[in-house]
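The complex appears here without one of its protein chains, the remainder shown in place.
Presenting subunit A:
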Amino acid sequence: MLASQRHTYWLLIVPAVLLMLVFYIYPLIQVLWISVTEPYFGLQNYEALLSRPLLHRIWLTTLRICAITTIITVTLGYLVAYAMARVGERQRTTMMFCILLTFWLSVLIRAFAWVMLLRNGGLINSALMGLGIIDGDLPLLRNEFAVIVGMVHFMMPLAVLPIYSNMSGIDGRYVSAARGLGASPWEAFWHIHLPLSKPGLIAATILVFVFSLGFFITPAILGGGKVVMISEYIQVSFEETLRWGQATMLASSLLFAVLLTLALVARFVDLKKVFGAR
């Protein structure tokens, strides 16, 4: 009886699995296939990953920007989530609304909004000049700084939401108990609250980092053509120079990078627990 019930459950996921096989796994295999067959069979495309300085630079830029973005986003996200878990119900609703609001805005609109804020004579530069803090425009736009600002802004909800959902499940009495036993506020946070919120923190870190790896529009607009991340180069290789072998190799290496990240994280933490499967 139990066994047949299990069979029924398996049947329920068949449509979804089929859909994934046809529209996701099969094209993915094709991508991998092209990466070892174009322009001819072999690993020459992957070899270029090691031998071509341009690809090194693009990958390093990508990893650097993603790492910085992740650190800043998760730190800020943690603070916001912490506040959210502690304020009253009405404030919490307002905060959640504000976070989701930016989530719903198109990535293009957000990038152009930053252009308006960061440009020479834009709000930030003119405000700083008006206050007499700076004499001339600061170079805030079309560089790595601008890209990171745009990406952090985009990623914030992705950091806040998992951390908040984890924190809202932490019983506040633990911290109270620690305080009652003589811990300072900082000690109570460091030894009690932080370890308890670790799963949310890790989930946010993974989410933000993995999403950042594939960023395309934000760096292209805010970077002014001088900050080239891996996705943009994939687009150039695929659409413009028609080097599909190179494009698919880069896309595959992006995929491997994500898997590698997960594998590394899995060595230290239980991913099932982090993503709520256990």
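By definition in this document, contacts are C-beta pairs under 8 Å (C-beta built on N, C-alpha and C of every residue); 3 or more make two chains touch, one makes a residue touch a chain; residues count from 1.
The criterion applied here is as follows: contacts and distances are computed from a predicted model.
K.L.:
Going by UniProt, what is the name of the one chain that was not included in the view, given "ABC-type multidrug transport system, ATPase component", "ABC transporter", "Lipoprotein" or "Response regulator transcription factor"?
P.N.:
This omitted chain is identified in its UniProt record as "ABC transporter".
K.L.:
Would you mind spotting which of A:6, A:57, A:86 or A:198 touches the chain that isn't drawn?
P.N.:
Candidates A:6, A:57, A:86 or A:198; residue touching the omitted chain: A:57.
K.L.:
Would you indicate which residue among A:27, A:42, A:185 or A:225 is in contact with the undisplayed chain?
P.N.:
Candidates A:27, A:42, A:185 or A:225; residue touching the omitted chain: A:225.
K.L.:
In the complete assembly, which of A:37, A:165 or A:235 touches the absent chain?
P.N.:
A:235
K.L.:
Even though one chain is hidden, which residues of subunit A still touch it in the full complex?
P.N.:
Touching the chain left out of view, subunit A contributes residues 53-54, 57-58, 61, 108, 112, 115-116, 119-122, 141-142, 217, 220-221, 224-228, 233, 235-236, 238-242, 244.
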